[in-house]
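One protein chain is absent from this view; the other protein chains keep their places.
== chain A ==
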Amino acid sequence: MPKDTGIGASDKRREDIRFLTGAGHYTDDIKHYGATTAIFCRSTVANGIIKSIDTSAAEAMPGVLAIFTGADFADVGGNPAGWLINSRDGTPMKEPKRPVLAHGKVRHVGDAYAAVIAETELQARNAAEAIVAEIEELPAIVDMAAALAGDAFVHDEIGTNQCFDWGWIEDNRAATDAAIKAAPHVTTLELVNNRLVPNAMEPRCSIGSYDAGNDSYILQTTSQNPHLTRLLISAFVMGIPENKLTVIAPDVGGGFGSKIYHYGEEALVLAAARKIGRPVKWTADRTEAFLTDAHGRDHVTKIELACEKDGTFIAFRTETMANVGAYLSNFSTATPTFLHGTLMAGNYTVPNVYVNVKAVFTNTAPVDAYRGAGRPEATYSIERVIDKAARELGIDPIAIRRKNFVKPDQYPFTSAAGLEYDSGNYDALMDTLEKHIDRDGFAVRRKASEARGMLRGLGLNAYIEACGIAPSNLVGVLGSRVGLYDAATVRVNATGNLSVMVGAHSHGQGHETVFPQIVGEMLGIDPASIDIVHGDTSKIPFGMGTYGSRSLAVCGSAMVRATEKIIAKAKKIAAHMLEASADDVDFKDGQFTVKGTDKSVSFGEVALKAYIPHNFPIEDIEPGLEETAFYDPANFTYPSGAYACEVEVDPDTGKVRVDRFVAVDDFGNIMNPMIVTGQVHGGLGQGIGQALLEGARYDDDGQLLSASYMDYTMPRADDLPFYTVDHANGTPCTHNPLGVKGCGEAGAIGSPPTIVNAVVDALQSAGKNVTHIDMPLTPLRVWDAMQNA
């Protein structure tokens, strides 16, 4: 039974009150005294040489306070990639500089080459239009294969458009090739993982302020990880000492990856604030968001699955081209490699896996981690090719997966792609899925659909992902330039209430509600007396932020460790108050009790004593009750799941309707079922959006054709069904204190192949030999596939 309070209870979200009453504080809601506005001049061509920029007319316009061009930042650093990838030949990846403002060349539509600061937005816009930039347009490099084959480069100084050519695991290459050559059956699939725009509903916004008296800066910005942003600005881009820069991410209206990264606009508003001595605000409009937010996915892949005739998997071999766009965004090199290649064994005991990824520069917006980040790409490739293989071999799609699943007695299981899965039970997930989907009734439902002139398909899928990012030692060996621990400070105030400062940032995930549920249960006190403080580098010890479904597994673990330290110290204080040895003091339900007696003090009394240390063992115990912990995970966590959906396809129009969708997930232990279910819903919405609706399209000139909500199809309420979500019987993570795995990305990882598998199944039921359609499965693509089959 679900609990009513504490860990595992579906507490309603406390943050909802402010969001439901219009009392939230998003960055653009903040209005500083004397604030000014920044507007950027952005390239309208995908590739071009900046011949000259004439700002003289703009400088003379009313309200203009300052104008910046790339020349102003030529001597400061670039925005770096956080992960060094080495190519198969051992050479390091190519890392062209990513400047604050484009200098010399513009490299994608939307690339900013100048910025105007003015008293008002209108004045800044007018002045920006008066800036005359002479840009000699060059042919755009858009297609990845052409980029690799051609002799024109996005970055001339590196002399290639290939960022790296990575093999995983390179030592397994020959064995995998040999296994595939000798295999009785090989299924091959070429597919595109479509480029997406994250589209958090709140556009990016940054406000820079400068205090000349202290030579210090404040950046208020739409960030998923203010400490990481501070580190990047301080150590790499601007050289502002960390102790002179505060980064604050207030309420943030969604991120989905796109707000992990540091962007040039953040550096610009800081530099501008210093120059003019007043706060400078920039707010993206939606068009800017489409043109400049880091996009997601964009892989072109060939995958081969070798198996025995009975469906036993022998090898997966994958060749992928991954688009990194015009510049390397902060996680862009990790996403197609260690968040993708390492997952290419899936949930399976397959002995041979080899992945080759070529990362390619193009004249398009940077591409980086978007909800799921590499793992959706891995799952899509694996689960689509398995479905195709099952059809070729005449094996049931569930049976072929079960035949190859890692079994519960095999944990810890080291996959052929090198990860050590600590726990899971994929057969149990599939059992639960089968209970939900009424597979026996499918034939009847299909007949009913056919009676209405519709085709019905059933799609099935299993996924595994790596979350809880990440063990610093391991990622350090793999090329990460940062550690991926997290931190928390638990501050017990004198009057017994708590402030808990956490490095994770909440922008929809409900940390403000869930984290107090955990600390409240550990301390036996009302969660309502605990507040979470997040998003401010001046208040929080440190933090690597929120992404990769890591907040609870990593930062939550730090919070648990800090709370354990609180209990340990409080026990000593209680022992003194009770005139007992600390070893003889038990702590339960908020009371410290001397074993075998009725002598007891409450947590609140101990807190007060800590701050009013009269008659206090000052030589043994410091006053105060505040503890900090940093937590570095021992391993990734491995959420997994089994998904199914039924779709109806209109054969006359190619229109696909999702009739039902079932998601069964293993997230380990569940802290708040309501919130976890909501996270799955959101992931499903984005995954189904990828499968059916969404696609960022550049034309041959590098113009983004889908740069507004009239052109890029966001899922709307009537595109999506009610979902059935079940995460009741997870296997706990074995290496973090809460036994949690992470739930934020699963829905977006597991759903795209489920949908495509279902549509292929529907078309096959009509005798159409359609084995694959690239996403998004628009009516035109589905209809075309039917006509050509």
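Please note the rule applied: a contact is a pair of C-beta atoms (placed from the backbone, for glycine too) under 8 Å apart; a residue touches a chain by one contact, two chains touch by 3 or more; residues count from 1.
By definition in this document, contacts and distances are computed from a predicted model.
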| item | value |
| --- | --- |
| Omitted chain, identified by the protein name its UniProt record gives, among "Carbon-monoxide dehydrogenase, small subunit", "Multicomponent Na+:H+ antiporter subunit D", "ABC transporter ATP-binding protein" or "Sulfate transport system permease protein CysT" | "Carbon-monoxide dehydrogenase, small subunit" |
| Which residue of A:T160, A:S602, A:T724 or A:Q764 touches the chain not shown here | A:T724 |
| Which of A:E190, A:D285 or A:E308 contacts the chain that the document leaves out | A:D285 |
| Of A:T379, A:Q509 or A:T754, the residue in touch with the unshown chain | A:Q509 |
| Contact footprint on chain A, counting only the chain that is left out | 10, 12-13, 15-26, 28-29, 31, 122, 199-203, 251-254, 256, 285-287, 507-510, 673-675, 677-678, 681-686, 688, 708-710, 714-718, 720, 722-726, 747 |
